[in-house]
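A protein chain is absent from this complex, but the other protein chains hold their places.
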Amino acid sequence: MSYAEYLAAIGPEIALTIAALLVMSIDALWPRSVRAIPWIGIAGLLVTLAMLPMFRAERVAFSGLLVIDPLAVLFKVIALISVILVALLSISHRPLRGFHEGEYHTLLLFFAVGLMFLVGAAHLLMIYLALEMVSLAAYLLTGHLKLDPRSSEAALKYYLFGALCSGLFLYGASILFGLTGTLHLDGIAEAVRASGLSAALLAALVLMLIGLGFKIAMVPFHLWAPDAYEGAPTPITALLSVASKAGGFAVLLRVLAVAFPLEALDWQPMLWVLCVVTMSLGNVIAVRQGNIKRLLAYSSIAQAGYVLVGVVLMRQTPAGLPSAMIYLIAYLFMNIGAFAVVIVVSNALGSDKIEDYRGLARRAPLASASLAVFLVSLTGIPPLAGFIGKFYLFAATIDAHAYWLAVIMGVNSVVAAFYYFRVVRAMYLDAGKSEEPIGTARPLQVAVGVTLLGTFVIGVWPQPFLLFAAALPLGF
Amino acid sequence: MIPLAPFLVVSAALVAIGVFGALTRRSALGILMSIELIINAAALNLVAFSQHIRTSDAESTAGQMFALFAMAIAAAAAAVGLSIVICIYRNSKTVNVDKIDLMRW
Amino acid sequence: MDFLPALIPVLPLLAFAVIITNGRRLGWSACLVAVGASLTSAVLAALVYSRVLLSHETLAWSFEWVRWGETALRMGVRIDGLGALMLFMVTVVGTLIEIYAIGYMAGDKTFSRFFAFVSLFMAGMLGLVVADNLLLLFVSWEIMGLCSYFLIGFYFHRPSAAAAGIKAFITTRIGDVGLLIGMILLWWTAGTLRFDELLLAVPALAGLGDAHVDLMLTAAALLIFVGTIGKSAQFPLHVWLPDAMEGPTPVSALIHAATMVAAGVFLVARSFILFAQFPAALTVVAWVGGFTALFAALIALTQNDIKRVLAYSTLSQLGYMVMALGLGAYAAGMFHLITHAFFKALLFMGAGAVIHGFHHVQDMRRMGGLWGKMPWTAWTFLVATLAISGIPPLSGFWSKDEILLGAFHESPVLWVAGTFTAFLTAFYMFRLFFMTFTGRQRDGEIHAHESPAVMILPLVVLAVGAALLGIPGSPWMGLWVQHSLDVPAYALAHHHHSNLVMGLSIAVAVAGIALAWLMYAPRPTIQPARVARAMGRLYTLSLNKFHIDEIYAALIINPTRALARGSFRFDLGLIDGAVNGMGWLQRALASLKGLFDKWVVDGIVNLLATIVQALSAVFGLIQTGRVHNYLLLASLGALVIACLTWWNMG
Partner (left out) sequence: MTEPASLLAWIAFVCLVAVTVGSAVLVVTLRNLFHAVLALIASLLGVAGLYLMLLAEFVAAIHVLIYVGAVATLFLFVIMLTVRIDDAALRQSNRQVIPAIALCGAGLALLLAALLAAPWTPVEEIRPPGVQQIGHDMLTTYLLPFEVVSLLLLVALVGAVTLARREDQRT
């Protein structure tokens, strides 16, 4: 492979790495330029995003370690958009102001680089490496507010849980290597097909599932999530709940779809149960939360459960994978949007308690209306993005004759309405203590605007997103 | 030459001991050390497989390479973990994880 | 020109957008925007109605919305006779209610917000009526659900209002989920969601005789009916409607008459082809409707809150409509929907005028003698009361009579129940009327006054409608309205006229009024209290709404609590030592008990809430905040997953 080919394969990643290094050196050399740093990072991310269409031709690069296929491109787009939005949120998040912003944005960009490698990795070594890169950056970002005990505690819990899970993932990967003699996912599939089911294969799958389940906060590997989400700086909470989770889903999809053929190991029943437990537990526990970040943490566990519905059904219906993708895209906009409003409120009130949201509609009408839209969308009510996502997931369950899954999802979406509307009620139907208006910083306005637009457009005219998601062939 | 199976037994034992440590140590540092044991077990597995399992010529070094990378990554992860532990210590003057529960339910 | 009907829902939607974004600037004139939009819609609707009536054609216009592999989803509007009549009714009644609200809401701080949401509500309802496919119908349906949440909880400083808003939203949401699943089931079985295509596809599929397909379609029909049960407040999801009167009275009128509850009935009518093919589904519909009609009428007998009586009467009348559809008397059911919209809107607005003039007192036991003080209100109210009681030639008589006629031919049991309900209806409505308007005022403290002209005018218009609207649907005019509905061939044919049915229904109405006169006239012959004593337990049953809420508590909540406590202990032993445990146990039990006291007051939603909250309290305990517990649970989880999977594979 020539260097030109290398460049053609990982051009966007290289560009983003350069941006990250640039941010790092500018911070080190000209400490005064700190106001410009986030914008340099965002510019780098935007350039990378703009480069993606030129680098989407399907290919296998670096001796099969990395692939560029529709799945990878799709997830790269999701990852970049969410990191851009998170960078916007970070600019105006009060506790982050002037607190090692250079390092913060450097880590954020490297997180994005890791994510881009992660979604294209088709080789166990590469997967592990990218997974660790993403995780390490995430641990560090979670604990970035080192003077805040909650931030440190969140980082510690996240780190310890993550380190154990990734250690077990590595051990599982080593068993898989022993069984198949190769680290390439497609080679693994061939060998597994030839040798068939064995207890060791199952052990490898379960061990690897621990690592991936941790990334997407799937029950029972979700336990870190509520604490980490609550303690992390709010933009990072958004990052963990969207970008990091999307990366986890990309690997999960690739590992399950490529490396574990169903005829050798039928993982569907197992994932079915996990999916049901994940959505139900997340929704049920969310009902009692009094902190909005924690509420959104449990809600995002439940949302991961919904996405898993598409993953479970991906071999039974051609609608499975695309419906999971659509849901993920919708989730990106509505969830980051919700966190943007949470930041608006916490900047003004210094609180994330739902009781402090009382009467918010009078103090910040636009922010409240936006949050209401995002929550209504998360509930799955038309004509918003969340409804389209749920609609296609329901369609996939019906197509796959998975009626129980449809019913359980239905019950869950009723339960979810409870807690989302508790927040709406606090904002609109409860009287607040103060009437003082709350302002919104410009970058947050942009972020809220973009996410609102996304939430509405997907809801009203989903066609382009459907095409985007339907680019996924079944057996990629 | 020692066959494959004894190595697998050793690495499985190391994993079990490591998980046990992670579950029972009160100190975050103790948990970190236990996790190092697990990563070592995986690396040992990889090297053992690399020598004993039939692979294609192109992948004759795959297992060893994975083990080497895993070590580098583990070192980086340990550095990150220890810096987080230092932060925790500065904030709450303890590294015992059962004392660290500001956030729950 | 073809897309003209699409403008009808878009105009109120625009009004919503304009008012919500410029609320402060518009101030009082917000109502002009809202009324202007719906008045224009009404004019358009009248145009559409005349065109559909004259040509008997179906107006349709659509465009491709999304394409999903092979299947494309089209969005558009389709207006047949049924849709045109509904459009006409919704826009006219809606506009009148909005005009009335100008007077009723005057001086309210949230005046403009009120009109914004009412406009959106109208947009939702109109969108639902013009929709040419189930998906668009569902979208409008949900928009209406959201608006009901905001409007019922509009007086947010009253906790009961906020609670009622949530209750309405969550309860109807249960139905919505059923509808959504049913809709997708239908889509996957029949391959389309468009009504005109379903008209062809469903009979073709039913003709196959494939048991699986039949099962799927029956399930789809029943799930769609679950949506109706939620939205049209049929038993057992009826609990939200009586509470929905917590909203401002114009909202009650809107919800009870022209919009929300009518949507559920309309849904069954729209997807009637599905029900018509599967008699099992139809039977369920009929019995649910019949039961709701009787059950709600029994409760209405003893209520003392003026709006509550009306709320239960709505439930009962909705039961009639649903029963009619279930009996195949499609045209009769829809006719009753239209007439009911007029007289029920009139009743609610009359009650609102009473409440408005009576300084926001709603207890009928404090009223009386308002006849002299509010003549306009009293006269129009009398017209509506006569109409709902089924006195010819007012509108309610003709539509109700036709439903009973259908029942007479199809199911004698339901006919008897329906006739008895008609008797009860006449009785409790005149009980209300006599207690409010005749005799002397029982609470002398309050100085009642007549409402302003802007509130009286809509009352008069509606009274004219409630009085005369039945005529075009009467046998005198050859059931003209019913024929204009373009009743599809698959709906059952009209029944032969029966003098017995008609005579009996007049007789029971008169008997009901007479009994009410005897008991509640200025000088009663029969003392109501003695009747109550004589009826004993029956009276208390009705007063306590048949203890439905308590039954829910005994059957479901208590066992759940016990279960929760049991599983809680189990969890505890698992995670940590007993020392920490006792603390948790006490805290969790205390919170459970608190929740129990707080939530087990009434209703299925509170029940659901209680269960979910209890589960939440129990499962929330997993999150101990200690990372070593997390690690243990996760490892245990992994082991369990591995074992179960291995065991599952044998």
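We call the chains A, B and C, going by the order they appear; numbering starts again at 1 in every chain.
Note that in this section a contact is a pair of C-beta atoms (placed from the backbone, for glycine too) under 8 Å apart; a residue touches a chain by one contact, two chains touch by 3 or more.
Remember, predicted model here, so these are calculated numbers, not experimental data.
Chemist: Among the chains included here, which ones are touched by the excluded chain in the whole complex?
Modeler: Missing chain, whole complex, touching shown chains: A, B, C.
Chemist: Any idea which of A:R56, A:K76, A:H93 or A:H144 touches the chain not displayed?
Modeler: From the options A:R56, A:K76, A:H93 or A:H144, the contact with the absent chain belongs to A:H144.
Chemist: With the full complex in mind, choose from A:A199, A:L453 or A:L467 the residue touching the hidden chain.
Modeler: Touching the chain that is not displayed is residue A:A199.
Chemist: Given that one chain is not shown, which residue among A:I37, A:L115, A:I175 or A:L295 touches it?
Modeler: Of all options in A:I37, A:L115, A:I175 or A:L295, contact with the hidden chain holds for A:I175.
Chemist: In the full complex, which bits of chain C touch the chain not displayed? Write them out.
Modeler: Output for chain C: 574, 576-577, 628-629, 632, 635-636, 639, 642-643.
Chemist: Go through chain B and note every residue touching the omitted chain.
Modeler: Given the touch definition above, chain B has residues 1-10, 12-21, 23-27, 29-30, 32-34, 36-37, 40, 43-44, 47-48, 50-54, 58, 60-61, 64-65, 67-69, 71-80, 82-87, 89, 95, 98 touching the missing chain.
Chemist: Since one chain has been left out of the picture, which residues of chain A touch it in the full complex?
Modeler: 10, 17, 24, 61-63, 65-66, 100, 103, 106-107, 110, 113-114, 117, 125-126, 129-130, 132-133, 136-137, 139-141, 143-144, 146-147, 175, 178-179, 181, 195, 198-203
By our rule, only the chains that are shown with their structure count from here on.
Chemist: Comparing the two chain pairs, does A-C have more C-beta contacts than B-C, or is it the other way round?
Modeler: Pair with the higher count of C-beta contacts: A-C.
Chemist: I'd like the Å distance between the centres of chain B and chain C, where a centre is the mean of that chain's Cα atoms.
Modeler: 61
Chemist: Could you put a whole-Å number on the gap between the CA centroids of chain A and chain C?
Modeler: Computed value for the inter-centroid distance: 40 Å.
Chemist: Could you tell me which residues belong to chain A and also touch two or more other chains?
Modeler: As it turns out, chain A has residues touching two or more other chains at 156-157, 160, 164, 168, 226-227, 288.
Chemist: Give me the residue numbers in chain C that touch at least two other chains, ranges are fine.
Modeler: Residue numbers touching two or more other chains: 620, 623, 625, 627, 631, 635.
Chemist: Sort out for me which residues of chain B touch chain C in the complex.
Modeler: Those residues of chain B that touch chain C are 19, 22-26, 31, 97-98, 100-105.
Chemist: Enumerate the contact residues on chain B facing chain A in the complex.
Modeler: For chain B paired with chain A, touching residues are 8, 11, 15, 18-19, 22, 28, 31-32, 35, 38-39, 41-43, 45-46, 48-49, 53-56, 58-59, 62-63, 65-66, 69-70, 73, 76-77, 80-81, 83-85, 87-88, 90-92, 97, 100, 102-105.
Chemist: Can you name the residues of chain C that touch chain B in the complex?
Modeler: Answer in residue numbers: 620-621, 623-628, 631-632, 635.
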